[in-house]
Every structure is written in C-alpha cells, then in structure tokens.
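Working notes, structure below.
One chain of protein is taken out of this complex; the other chains stay put.
Up next is subunit A:
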Amino acid sequence: MSTLSLPQDESRQLAPPPGNLPDPPGVATLAPASATAPTDSTTTATDATRWEDLKVVPARLPGRWIATAGVAVLLAMVVSSLVTNPKWEWTIVAQYLTWPSVLNGLWGTIRLTAVAAIIGFGLGTILALMRLSRSPLLQAVSSAYTWVFRSVPLILQLLLWYNLAYLYPTLSLGVPFGPGFLEFGTLDVIDKFGAAILGLGLSQAAYSSEIVRAGILSVDQGQHEAAASLGIPRSRQTLRIVLPQAMRTIVPTSVNEIIGLVKGTSVVYVLAYGELFYTIGVIYGRNQRVVPLLMVAAIWYLVITTVLTIAQYYVERHYAKGAVRTLPPTPVQRVRWTLQVAWSRITGRPVPAHLPPAYAARAAVGRGHLLRTGTNDRHVGGVA
C-alpha cells in the first residue's frame, strides 16, 4: 500500500464503538479477529493487511448542508431580484456599457491610474531607499514627505495642485536661487490631467514608500551580508539581490494600493476631468438614468479589478520562484488536469504522461477505496 489513510482514520476503523458492531448492510465486515473478540481493541497487525477491502463511508455533516442550503436560497433571491426588478434597466446598462464617451472615461481612468501608479511607486521606491539610507537628512526628508502626504486628504491635494497657478503663475528651470533658462506658465504645464496625476501620484508615493520599505526590511539580513561579502556593488545589491526578494511582500499590498488607486481616481471628478465616474455623472445628469449608469461604472471598475487580480496572481507566482520548492499549478492548469483526470476515468484511457503524480493517482483511484491520494493544493475532504 503506497498511501495510507490518516492515523485517526485507522484507529476509528480498528476500534469501532460496541454499538457499531452489527455491520450495516453493504459495509464489508471487519476482520474476524476483532469481530469475535470485541474486548480486544489492540488487534492491529492482522487487520492491517485487509484495510484495502474496507468501504469508506464519508462523514455526514448536516450543519454544512443546512448552511449551504441557506446561502443558496439567499443567492437565488439576489439573482432573482436583479433579474426581475425592471428598475435596474439592464437594457440601458448594456446600451451605455460601450457608449463612446463611457469608453473615453474608462480610458481616462486607466490612464490616470497607470501614470499615478508609475509616479507613486517610482517615487515611493526612492523615498524608501532614502529612508533606509545612512544620511540623516535623507531619512528626515523621506519621513517628512510621508508624514505630510499621508496627512492631507487627497481631494484637498487635488484642488491645491489645480490652483498652483494662483501661488506660482510661472514655473522656470534654472540654477537654484540663480537665473532660469526655461520659463512656462503654470496653467500650461499643470492642466486638469497634470493636477490629477500630481495629486494621485504624490500621495500614492507616500503610501508606496512604506510598502517598499516593509518589503526591504523583510529580506533576511544574511542576504545583505552575503552580497556585501562577495563585493557586489551597492546598486546591484539592491536591484538584483534585495528587491526581487522584497517583491514577495511588496506585490500583494501594492496591488491592493493600485486597486485603491483605480477607485481613487473617481475623486478627480472634483476637477471635472473626464474619467469614468465624472463621465457617468455627466450622462445621468442629462438623461436621469442614475442607477443604470452607476451600474455601468460599477461593471467597468469590476473588470479593471479582475484584470489586476489575475495579473497579481501571476506576478506573485513569478516572485515565488525562490521561496517554494515547486510552484503550485495555476488555476488554468488545475482545471485542465482535473478535466483530463475526469476524462480518463470516464473513458478508461490512461492519463497523459505530463500530469503531476498527484493528479495521475487520482485517476487511478476507484470509488469507495481506502487508498486516498491527497493533492498538494487541496486538503482532501471526501473520497476521490
């Protein structure tokens, strides 16, 4: 027998409570030794050889069934109300979902998110490295930045950036405290989009810097020492040794932040910039179909978040390379392998050779058999 059931299962099988002794119909009898001598609960060796022949009755879990039924009913109620209540006006939702100005607004949201995320995480990484540097001034500047930009509400920052021209009508590039070479009007540089990405990006940088810093701190000190002992240059230590390992901690929280940013862009409506939320507002202001248009926006936000979540899975998987012995299968692989196992069990044909052993074994297992094979990715609850 290659794989045994769990020890507690064995003991359950070996020492049945006296009340169970008359075997229920259809269940194979236990070995005669224990049946004829019920007082002797320690007989093991002779029974062990016959465990393969025993039938397994899955545990009955009435509580789980009741809970499942309850949730199913609630789910059905939600779906039915979505379908039957005409006020949702799904036809209008469908109509506006791909409306050109809605798609334009969607593009605005994506653009804002992308640029703000790049500014946020780029500057955030620099701030994190400043915070971890040995220079007290750099540390202080980084801390102060984080303090200020985490304190001031985003909506206030957006309006402030948009009104920068009031404080500084012109901006110029030149020698600090000296003459300027290039001069331009603030309003030409910081338009609505400019103010929006400044507000979003700079406040995002404050949060991202803490995420990156946490990631760097999570890398074992021995890694820094090993890199230093090999004489690897400082910048290379950071980029090649430390950051790739820090990414394990950085990625989940960062995607969280980016998803927050996607929805955070809706605050930019205060600048009347044509992102998704503002566009939707303009449309329902005209046609009064408030709820269906809000649904349009909700659906698009859902789509963006879904894409990001899938991307997160694969990015995390990429950076898990050094942290686990073998990578777990992707959902796509899992579905494909499960289908292949099912197919082989229906048709009786052998499973493809590339299947991992855990899946191949599942295909070979007969129903009601005590041989159980756990897959790595799932705790085996019932009989395979």
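Following the convention adopted for this analysis, contacts are C-beta pairs under 8 Å (C-beta built on N, C-alpha and C of every residue); 3 or more make two chains touch, one makes a residue touch a chain; residues count from 1.
Following the convention adopted for this analysis, contacts and distances are computed from a predicted model.
The chain not displayed here is annotated in its UniProt record as "ABC-type polar-amino-acid transporter", chosen from "ABC-type polar-amino-acid transporter", "Aliphatic sulfonates import ATP-binding protein SsuB", "NADH-quinone oxidoreductase subunit K" or "Stage V sporulation protein AE". When you scan A:223, A:253, A:312 or A:333 for touch with the missing chain, the hit is A:223. In the complete complex, the residue from A:54, A:206, A:241 or A:360 that touches the missing chain is A:241. Of the candidate positions A:136, A:231 or A:348, contact with the hidden chain is made by A:231.
Considering the full assembly, A:325 is the residue among A:87, A:325 or A:354 that touches the omitted chain. In the full complex, subunit A makes contact with the omitted chain through residues 220, 222-223, 225-234, 236, 240-241, 244-245, 319, 321-326.
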